[in-house]
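Every protein chain but one is kept in place in this view of the complex.
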Amino acid sequence: MITLASDFGTPYPAAMKGAILSRCDARLVDIGHEFSRQNVRAAAFWLSKVLPEFPPAVHLVVVDPGVGTDRAALVVRVGEHALVGPDNGVLLPPARALAEAEAGGATESNGHGAPALEAYELNAGEPRSSTFHGRDVFAPGAAAVHEIGVERLGGLDELAPADGVVDLEFPDPERIEDGVLGEVLVVDGFGNVVTNVPGGVLGNRSVARIDGEPTQVVPSYAHAEAGEAVVTVGSHDNVELAVNRGRGDDRFGLETGDAVRIEFS
Amino acid sequence: MITLASDFGTPYPAAMKGAILSRCDARLVDIGHEFSRQNVRAAAFWLSKVLPEFPPAVHLVVVDPGVGTDRAALVVRVGEHALVGPDNGVLLPPARALAEAEAGGATESNGHGAPALEAYELNAGEPRSSTFHGRDVFAPGAAAVHEIGVERLGGLDELAPADGVVDLEFPDPERIEDGVLGEVLVVDGFGNVVTNVPGGVLGNRSVARIDGEPTQVVPSYAHAEAGEAVVTVGSHDNVELAVNRGRGDDRFGLETGDAVRIEFS
Partner (left out) sequence: MITLASDFGTPYPAAMKGAILSRCDARLVDIGHEFSRQNVRAAAFWLSKVLPEFPPAVHLVVVDPGVGTDRAALVVRVGEHALVGPDNGVLLPPARALAEAEAGGATESNGHGAPALEAYELNAGEPRSSTFHGRDVFAPGAAAVHEIGVERLGGLDELAPADGVVDLEFPDPERIEDGVLGEVLVVDGFGNVVTNVPGGVLGNRSVARIDGEPTQVVPSYAHAEAGEAVVTVGSHDNVELAVNRGRGDDRFGLETGDAVRIEFS
């Protein structure tokens, strides 16, 4: 199985599918191609939540604003999974999440028993273009990994162990008096504002102040009336700011990267 | 085969795919994930037109504004098909359409020989989240139905027959002097305005008045000049208001839920 994720919209993902299918007969599963354009952090966040749902697979990930520069092309092995994509940080958060999931861990931190991450540089020779390595480097690379088998990557001469791989981390929220100072990681298509604040901080509270505004804490959006603002714990276990049947980003005036104060008094 | 339909955009549908594929090896077919957000009626309408094209399958349908409340999770069996989704009305119109199609019926009303609808409650235990039952309840449910086989659903202890399932009906148009008073059911991506008025009312007429405005009746959009407004019979057999190479919703000033007068004198 090869999954495909990119910020390409239409029709570039199809060229990647063709490039794969002309090389192997893998099952293809679209993760999505409408990731926020050239937003490496947002893609890394979402993929760290989505890829661990999958059975062992090769995950092709192409959000690649540095295409055609000397950034490396990587294969990152995590147990029975492999990720293939640019060396710009987009692969490592989902790789760590896959390691956690394989270890059966429920926390974000690296638990005992999680498989190690092994990074290899993909030598693509002279690519056909300087502007579309999704088609010319990463899709052929994903097909090759699929054909070779993830478990045999370590023994290949073609894949050199990669040093100094670019990483990307999501900030921890900061404790402040009576609450936390967090950051908006992403806004989803419904306008739900996903923060970096673990859901656990809400405890049993029924109200939280968001940037000073008292807001009800609910188990899910529809526990409020339509149009009401809520604080809830999203499916990614982080605090989420939303409006039932409306858009939280508009109501709270928040977008990706913004700071947000969550207080309890 | 499991089909997937939702209002999730990117990337939540991928989490459902992962949840299914980590449980079974079903063929997955995307119906679409850009259904109008939280619009149960629009999804019910479109799915009642699209799902009957399919061979026997499990149809995962998640348009679920009430996620995390006590609305039930359902499996609705229709002959060799099953639908899995929330008990908010979104499943029943497509279920009836599937029954019609299995009976070989061409009409919307329940014909002789159509398979009965059997509704079961899906007991999901304690879901992982309160906000994403697509991943935590319905996708695993669809995988389970796929593995069990639709024809064996009735004998399962885990699935309790459901009573008082939420239904949803599309209004019939009202006869008025010289015509009908209809309703806009949905607007498609081209801006074509789909009404609840059966195409048959147009008869052989070449002109109809739409909210008072005389408009040509044509067999298809391109029988008018580019930019001209038309009345036609859509692929769903209902009266449709459109503009050749333009947007009917803008021209007629109509959107979902609006009343529309169609008169012939």
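Chains here go by letter, A and B, matching the order in which they are written, and residues are numbered from 1 within each.
One rule holds for everything that comes next: a residue touches a chain if its C-beta (ideal position, glycine included) is under 8 Å from a C-beta of that chain, and two chains touch if they have at least 3 such contacts.
This structure is a prediction, so every number in the text was calculated from the model and none was measured.
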Omitted-chain contact residue, chosen from B:Pro11, B:Pro127, B:Gly234 or B:Gly248: B:Gly234
Among B:Ala15, B:Ile31, B:Ala72 or B:Val180, the residue in touch with the chain that has been omitted: B:Ile31
Touching residues (missing chain, whole complex) on chain A: 8-15, 17-19, 21-22, 28, 30, 37-38, 65-69, 128-132, 135-136
Hidden partner interface residues of chain B, rising order: 1, 3, 5, 29-35, 46-47, 49-55, 188-190, 219-223, 232-235, 237, 240, 244-245
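Here is the rule we go by: only the chains that are shown with their structure count from here on.
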Mean-CA-position distance for chain B and chain A (Å): 32
